[in-house]
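Only a single protein chain was left out; the remaining protein chains are all shown in position.
For clarity, chains are labelled A and B in written order, and residue numbers in each chain start from 1.
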Amino acid sequence: MPTLAEISALIGCSAPGGEAVAITGMATLAEAGPQELSFVGSDAYLPELASTRAAAVIVQKRVKLPATWTRPALVVDDADLAVAKVLKLFTPPVPRPPAGVDAAARVAGSAALGAQSAVGPFVFVGERARIGARTVLHPGVYIGDDTVVGDDCELFPNVVVRERITLGNRVVIHAGSVIGSDGFGYRWDGRQHAKIPHIGTVVIEDDVEIGSCVCVDRAKFSATRIGRGTKIDNLVQVGHNVTIGPHCVIVGQTGLAGSAHLGTGVVLGGQTAVRDHITLGDGAMAAACSGVAEDVAPKAVVSGTPALPHRQSLREQAALRRLPDLVTQVRKLQEEVEALKKK
Amino acid sequence: MPTLAEISALIGCSAPGGEAVAITGMATLAEAGPQELSFVGSDAYLPELASTRAAAVIVQKRVKLPATWTRPALVVDDADLAVAKVLKLFTPPVPRPPAGVDAAARVAGSAALGAQSAVGPFVFVGERARIGARTVLHPGVYIGDDTVVGDDCELFPNVVVRERITLGNRVVIHAGSVIGSDGFGYRWDGRQHAKIPHIGTVVIEDDVEIGSCVCVDRAKFSATRIGRGTKIDNLVQVGHNVTIGPHCVIVGQTGLAGSAHLGTGVVLGGQTAVRDHITLGDGAMAAACSGVAEDVAPKAVVSGTPALPHRQSLREQAALRRLPDLVTQVRKLQEEVEALKKK
Partner (left out) sequence: MPTLAEISALIGCSAPGGEAVAITGMATLAEAGPQELSFVGSDAYLPELASTRAAAVIVQKRVKLPATWTRPALVVDDADLAVAKVLKLFTPPVPRPPAGVDAAARVAGSAALGAQSAVGPFVFVGERARIGARTVLHPGVYIGDDTVVGDDCELFPNVVVRERITLGNRVVIHAGSVIGSDGFGYRWDGRQHAKIPHIGTVVIEDDVEIGSCVCVDRAKFSATRIGRGTKIDNLVQVGHNVTIGPHCVIVGQTGLAGSAHLGTGVVLGGQTAVRDHITLGDGAMAAACSGVAEDVAPKAVVSGTPALPHRQSLREQAALRRLPDLVTQVRKLQEEVEALKKK
């Protein structure tokens, strides 16, 4: 267990007192015990400070602690960064199946498993699939024929990666997500919705992390692609032939319709919808709950449904707040103008 | 099979005639057969009444049955309550794996299983996990290391509960849901989105029911918490460090961003979004499709995106319906004022 002195050094604080205390973890002010560290990121947390049992607190510099606080305080410029560093000290290892193939897994004879890869029970690995070195397939994962999973990947329980998909290195996919189902494409043939074949694939590049219950559909042809370092939250829909650049951040329950294109470093707030064939340029952002129906220029920020430039959207919202009064004002003006006309 | 007389007594009706008929179940007016009971909850259903084959109907008191209806009618004050009571008579048992551990399950030697608990095939239970008495784990369920599941819980097929999570007693989780994935938190380190460790847990209290394909993420530190008796519908996202009070009702496809806080008895309509760090007070309600971006006072009702007090939202919507005409009116006024000025 690290001492408070060691933690102070880690986050660049001078000695706050109490350096010899062994710290067992981090917790909220309300829940921290006398050997735990807590966190004051803003003045909003000060009321809880009075009753905390925490051994010490990490404090954002601009927060002014009350004089009654006599325990150690680790004052930092960037409290979020400091917390991230401290959390790493206390991160318990993720339990994983041991290296090798579990007796209750089903791995095709033609599949190739990398060194130190771990295949848990009830995992299915199809013909000619290739699993990289040190990659972990948790219980219940399905890997289809001819799919390639890179090195140091981790697929959590019950993830499904269909056939002929490519995952890069260090890709993490959380439980229950589905990669490579058919895209949603039909043509009315006069009698029924005839299915359009989807012969393409999905390519997920290095260092991508995907949340739980996410769906990434395969392309009609060529590939649905998720660029390196992009992070995707839970319950997101990525349609067929979508291409997402590197280092994007896509928050939960967002939906990207077919052939949408995101550049580098695009950020989409939660529950955003992006229309098919729309492009968002590098560094573009859409606020939560946006409905993006037109192309967005690089670095532009949009919000609302349909999404508009954010400043315009704010102006419209402000005007909308005044609209009921405006209706009344106009009625009154009409009466006054009528009166003036009669004069 | 209960007779109509027994059902009448159960729901507090006087004898409607036909008491000796054995009733086999409930069905809609269109689908009911001559030994089934049906239901007229409002006048909207009266057109279907003429052709129903039902043996008898439960009728909400304010509905006026036509004189042509000569079969028994069970008239009640609260038709929904009456139906709920009758449905209980006909509820078939949920098929469950038998008590004990299926030969095709994988249960760690250090796990503890309560009396009469049932572990189905293809279930994984990790090291030191504890499963309560009479708890049922349906096929394909995953329980991570050190996770505690209380008594009388039921986890439907393919549910994933990751490591170090705590479930109370009588918790029900429907198929495909995922509890305890990492929260969605990264910091841009100048080169990539660096992952913030999530060392916290999820606590789900007694009598919580969670739908299918729901995602509840683990906390950065301390716990994401769902209070006792709260009910969550399908495809809901509960972000890291969210705290939900007791007896809340959260309808399908709603998303709660990180550290959102719901008090007691909060009700969120379907597809609602709640911004991170927002608080909804006890008894607050948000209409379906709301985007809650500011705190909501106890018992307040909000709607719209961004969510406003519901009355204000309705006034704005009404004014918005008149806005196209208002634009025309203002143009006409401008012309009239110009004309007056020239006089």
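Convention: contacts are C-beta pairs under 8 Å (C-beta built on N, C-alpha and C of every residue); 3 or more make two chains touch, one makes a residue touch a chain.
Bear in mind the structure is a predicted one, so any value in this text is a computation, not a measurement.
Trainee: Of the residues listed, B:120, B:150 or B:239, which one is in contact with the missing chain?
Mentor: B:120
Trainee: Can you say which of A:30, A:115 or A:340 touches the chain missing from this structure?
Mentor: Residue touching the absent chain, from the options given: A:340.
Trainee: From the list B:18, B:157 or B:309, pick the residue that touches the absent chain.
Mentor: That would be B:157, which touches the missing chain.
Trainee: Quick one: say which of B:117, B:253 or B:279 touches the chain that got left out.
Mentor: Selected residue, touching the omitted chain: B:253.
Trainee: Touching the hidden chain in the complete assembly: which of A:31, A:48 or A:182 does that?
Mentor: Only one listed residue reaches the unshown chain, and that is A:182.
Trainee: Touching the hidden chain in the full complex, which residues of chain B are there? Just list them.
Mentor: So the residues of chain B touching the missing chain come out as 25-28, 31, 39, 80-81, 83-84, 87-88, 90-92, 94-95, 102, 104, 120-122, 138-140, 156-158, 174-176, 207, 209, 211-213, 229, 231, 233-235, 247, 249, 251-253, 270-271, 288-289, 305, 317, 320-321, 323-324, 326-327, 330, 333-334, 337, 340-341.
Trainee: Provide the residue numbers of chain A that touch the chain removed from this figure.
Mentor: Residues in contact with the chain left out: 104, 106, 122, 124, 126-127, 140, 142, 144-145, 158, 160, 162-164, 176-178, 181-182, 184, 186-187, 192-199, 213, 215, 217, 220-223, 235, 237, 239, 253, 255, 257, 271, 273, 275, 291, 293, 305-306, 315-316, 318-320, 322-323, 326, 329-330, 333, 336-337, 340.
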